[in-house]
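In what follows, a structure is listed as structure tokens, so that the remarks can point back to it.
The complex appears here without one of its protein chains, the remainder shown in place.
So, chain A:
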Amino acid sequence: MSIPVLKFDAVIVGAGGAGLRSAIQLSEAGLKTAVLSKVFPTRSHTVAAQGGVAASLGNSEEDHWHWHMYDTVKGSDWLGDQDAIEFMVRKANECVVELEHYGMPFDRTDDGKIYQRPFGGHMSNFGEKPVRRSCAAADRTGHAMLHAMYQRNVKANTQFFVEWMALDLIRDAEGHVVGVTAMEMETGQVVIFHTRATIFATGGAGRIYYSSTNAFINTGDGLGMAARAGIPLEDMEFWQFHPTGVAGAGVLITEGVRGEGGILRNANKERFMERYAPNAKDLASRDVVSRAMTTEINEGRGCGVNKDYVLLDITHLDPNTIMKRLPGIREIGLQFAGVDCIKEPLPVVPTCHYQMGGIPTHYSGRVVTPQNGDYNAVVPGFYAAGECACASVHGANRLGTNSLLDLLVFGKSAGDSAVEDLKAGKAHRELPKDAAEQSLARISAIDNRKGGANVHETRLAMQRTMQNHAGVFRFGDMLKSGVEKILEVEKAARELEIKDKSMAWNTARTEALEMENLIEVAKATMLSAEARKESRGAHVRDDAPDTPEFPNGRNDAEWLKHTLFNPVDNSITYKPVNMQPLTVEPIALKTRSY
């Protein structure tokens, strides 16, 4: 069977924020570039970002990149690489100003500058007090940003392959990346994109969890492709959760609800937080609240048919207070829970939000793997940026507004690095003879298998396993049994069957292929989480409690290191955290408290 080969200088997989930012660099440099996306670019999940993008512009008060750097290192619980973090925060102003020049409709200050608002964890003067650093376009920053970047690409004549799904990374015998296989969704046609540079900007995989703020398309395709090509995945145990997302729907409900007096209740209507946090109760910190919620659900006191959520109750508040202080939340409750929170409590669960780990990269956007004693050997021809990549700037916990900054800075730097490497002028390397074989075999197996596993049920089994065993708060024994369970799910995910045999827009086939990517991420997450025997940032486990020797359960002597999960044999190795910034003194380790 002969597969068409399309030759490009570069292919970018994904047209969300990171992909579109990379594409601008390549198109404006005049390189022949293909951008592949499962969805029309403005439908990518960057569109759902709300609060803003961090940059120390200082438009409303004094600010400095060094303060932003300190906050980001501290927010990462010291797991972020300090060279990458310095690189990111120092590029922030330039990248945000560029967006404004592209036409992004930022809100404005009275003197016409970009409007900035305060955000969690962003402080002035090395942690002293909140600072206005988040550059915002109302509460639609991601939408405004994504559209502005798409528009800039239209201007630059970027060549898009819209509604194409990348299937597998093509590496040659020496490990160089020489392109990807991809499928046109409308026709089912598989094509090889033969390139000199391949940039992954495929976003996160929040859909491995049952309750997620993420879009349906966030299935970790880039991580799945990297894993199948033998690239290790870094720090996959670190996922950002929010305690209160609408059960089932996953839409976020602000902490401000509890600030106004909201109370969490279990199936017995009990105000359970009194048992876990007698003083702060419902206003305890996120990890404490999420741990308590998870415990209630695990012990059978959850609500609903599956006993898998708790209730956020504000029915005792004055309706006028709700209408005045929480009108947006009332709207979300009506829209996505069918509940008027004035009269009925809202069903909530800790909700998966963001993947801190990913494909290991240098801050230049080049993908790196351990090789011959070098922890960070470049994989030639391969780049990654945005949520699918791990530079690592977010470490064990990301600060709000740093995700949009990440995709701008590293999207741009991955694009710049690719341009630099391409201008060095190497020709296309030869395609391996079996370049498309893996993809064709996967598709053929899915299309022809009889008596295999149902995609929907397998996905649900994975999501419930991840939610129950590797959620906001983690338990040593639950992680252990979670590993067994997810390996069981993996078996099913390798034996998927679909009924739809059509070549025309076969979404069943797409979902099966996505499931094969999701399971790689789920497995990496569960095994990496089980292996890390400390609490740090978003990874909090009961057998690594807060003690005088290990404040917050963090154990720097043993665990100040990045996890590298090797998908080939499910083994785990570690690599040091880079504590050495580019130009300033290292931000020294200390106990994290706000």
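Keep in mind that, in the parts below, a contact is a pair of C-beta atoms (placed from the backbone, for glycine too) under 8 Å apart; a residue touches a chain by one contact, two chains touch by 3 or more; residues count from 1.
Simple rule for what comes next: contacts and distances are computed from a predicted model.
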- Pick, from "AAA+ ATPase domain-containing protein", "Septum site-determining protein MinD", "Succinate dehydrogenase iron-sulfur subunit" or "Alpha-D-ribose 1-methylphosphonate 5-phosphate C-P lyase", the protein name that UniProt gives for the chain of this complex that is not shown. "Succinate dehydrogenase iron-sulfur subunit"
- Contact residue for the chain not shown (choose from A:E28, A:D416 or A:D500): A:D500
- Message: Can you tell me which of A:M123, A:M225 or A:A247 touches the chain that was removed from the display?
- Response: A:A247
- Note on the structure: Touch with the missing chain holds, among A:H64, A:K113 or A:K561, for A:K113
- Task: Tell me where the left-out chain touches chain A, residue by residue.
- Result: 39-40, 42-45, 47-48, 96-97, 100-103, 105-114, 137, 140, 143-144, 147-148, 151-152, 154-155, 186, 215-217, 247-249, 251, 304-305, 335-338, 347, 455-456, 498-500, 502-508, 511
